[in-house]
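A single protein chain has been removed from this complex, and every other one stays in its place.
Right, chain A next:
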Amino acid sequence: MRPLSQDDIAPTPWPVTTGMNILVVGVGGQGVLMISKALALMAQRRGFAVKQSEVHGMAKRGGIVFSHVRFAEQVWSPTITRGEADMLVALEWAEALRWLDHLRPGRGVFIADTRQIVPPFACRSRKRGAPSGYARETPAEIVGRHADGCALDATGIATALGDSRAANTVLLGRLSAWLDYPVAEWHDVIAAIVPKGTREINRKAFDAGRGWTPPAPDADPDLVAAVPDALPDRHVGVAIEAAWCKGCGICVKLCPERCLAMDGPKAIVATPSACTGCRVCEWLCPDFAVTVRNEGVPA
């Protein structure tokens, strides 16, 4: 994005009608700031006072990113109070859920990409049949709870247009259906803030988002992370034959659950309850000293 110049913000005369609080959320690298920059510029051109506030720092490291955009005749607080956001724009599904309570009850508009970015943190259990830690709420459940809004596969739409990174502009296009300024003005704003080479794709993405219509209900993709069927319990355990162990430490270093430890010259099972029966230690022991038990519970 190039920095804004004086020309970009030259106000176009337009009666100031009503202000808005728009919260834009997502994960580092998704383009949250592009949406909030476009909104801020649009509002400035419309003669509003604008504040756009975000928190940097951890953003690049896959963490949560959020940007508050407020415009009105006069804006005081840089942040939107919980329960007072007129719109929530989310570039990722679980992030949409995280910020739901910021929407104005009964009036707030909810716009979310159904894209899921599953953090490593949500996939930590090696237990049999472990469920993912990712959010379980479906778009149908959530959209229905709010006055207005939609959940759409913006990333899919952008990918089909040729660049998945334009998903943010698809959402901006959808948002424009509520913030009904002339399309030409939106195109102009987008052209002012995106890199020159991406203007065309972003214009298409905006139009696709603006013209989006909900698919038939049965076409709604299954967005809940698969939960494996309940599995019967297994006897899982690990044992080390001390006489055969020469203390090389391979099993200790490679146990993904850190259940093994060195006790002087020998490896021991330090936390047997943590064993998931993956057998890595058994297969890697050069002396066949490790036995992993992973079998059905006797009836």
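What we mean here is this: contacts are C-beta pairs under 8 Å (C-beta built on N, C-alpha and C of every residue); 3 or more make two chains touch, one makes a residue touch a chain; residues count from 1.
Methods note: contacts and distances are computed from a predicted model.
Missing chain, UniProt protein name: "Indolepyruvate oxidoreductase subunit IorA", from among "Peptide ABC transporter ATP-binding protein", "3-isopropylmalate dehydratase large subunit", "Indolepyruvate oxidoreductase subunit IorA" or "GDSL family lipase". Interface note for the absent chain: among A:Lys51, A:Arg199 or A:Lys266, the touching residue is A:Lys51. Note that of A:Arg128, A:His187 or A:Arg210, the residue touching the chain absent from this view is A:Arg128. Hidden from this view is one chain, which touches chain A at 4, 6, 9, 27-28, 40-41, 44, 49-58, 60-64, 75-79, 81-83, 94-95, 97-98, 100-101, 105, 118-124, 126-130, 132-135, 137, 164, 226, 228, 231, 234, 253-254, 256, 262, 276-280, 283-284, 294.
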